[in-house]
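This report concerns only the one structure given below.
Shown here: the complex without one of its protein chains, the others still in place.
After this line comes chain A, so read on.
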Amino acid sequence: MTRLIVRRLAISVIILIIVSILVFLATLLLPGDPARAILGQQATPERLHALREQMHLNDPIWQRYLSWFGGLFVGNFGTSTATGSSVGALLGPRIVNSLVLMVVAAVISVPVGIAAGTYGAIRRGRAGDHAATGVSLVLAALPEFVIGIGLIALLSTSVMHLLPSVTMNPPGEHVWDHPTQLILPIVTLVLVVTPYIIRMMRATMIEVLDSGFVEMARLKGVPERQAILKHAVPHALGPVAQVIAIQLAWLVGGIVVVEFLFRYPGVGAALVNAVDNRDVQVVQTLSMLIAAVYVVVNLLADIVGIVTNPKLRTEVAK
């Protein structure tokens, strides 16, 4: 088992290195160079040259890549060209803000998804199951901005005026100082993520419930409740962990749209703004951050899969 995990870990590191090269090359392809973006229309050749020198834009590409990649390890993410301050200082509070959204959304959708999926599997074919399946199917088909706009129209602007539609916390205050502003973005994320978890949990549970060992437990007279909770659910969690991982990883990228829609001051909004401003350092750092979360979450899901899969466990025991 340890060997498998170590191998997964090594693969993850290689993937991150490849991603870093791709991200670096992709930002080189963005039209317009940062020095010109900063100086704008007042760019004279002399000022451009001086600034390029100062930003090491005249160094060979591999050298720029190495100094950037090396910087990531020691927490030096470079300087934001739009604001002139360090990328770390710019992104720090925004990362916290985005984490708040994601963690709360995950904490709600994972248990709800597992519970609703299990419920659907047990009550397979009945009205409640049909309703849940139908709703989750529709929600799964809708992009996040449609769900977000629907919620805004329903709860904030048109039908009812219950909740704020955009985040407007004054600079210096935390987003959680105004909890009502968090409700709509979080509900949107939950509605986007949960249906997949429900559907996967339901399908896996149905499979497990039909399998021999649950049947055996029932025949031995284990109470139904215990048969489900103690025997069936743990076996269903392995495959579902993969889906949950993908969903959580999606949250990191999908949050861009949600933040944009709700004017939420997180990494997503920062990324959109940075691309507009050709703020290459910020784009690079954020892309790496999002890639890293993807890789780490998938790694964790793999580990859960390895730990809960009896076949893989026995292979190691050999």
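The rule is short, and it goes like this: a residue touches a chain if its C-beta (ideal position, glycine included) is under 8 Å from a C-beta of that chain, and two chains touch if they have at least 3 such contacts; residues count from 1.
Quick note on the criterion: contacts and distances are computed from a predicted model.
Undergrad: Quick one: find the hidden chain's UniProt protein name among "Peptide/nickel transport system substrate-binding protein", "Formyltransferase/hydrolase complex Fhc subunit C", "sulfate adenylyltransferase" or "Methionine biosynthesis protein MetW".
TA: UniProt lists the chain that is not shown as "Peptide/nickel transport system substrate-binding protein".
Undergrad: Touching the hidden chain in the complete assembly: which of A:97, A:156 or A:247 does that?
TA: A:156
Undergrad: Check the options A:107, A:168, A:229 or A:307 and report the residue that touches the missing chain.
TA: The one listed residue touching the chain not shown is A:168.
Undergrad: Quickly run down the residues of chain A that touch the omitted chain.
TA: Within chain A, the residues that touch the unshown chain are 31-32, 36-37, 40-42, 80, 82-83, 145-146, 149-150, 152-154, 156-161, 163-166, 168, 170-171, 260-263, 265, 269, 272-274, 276-279.
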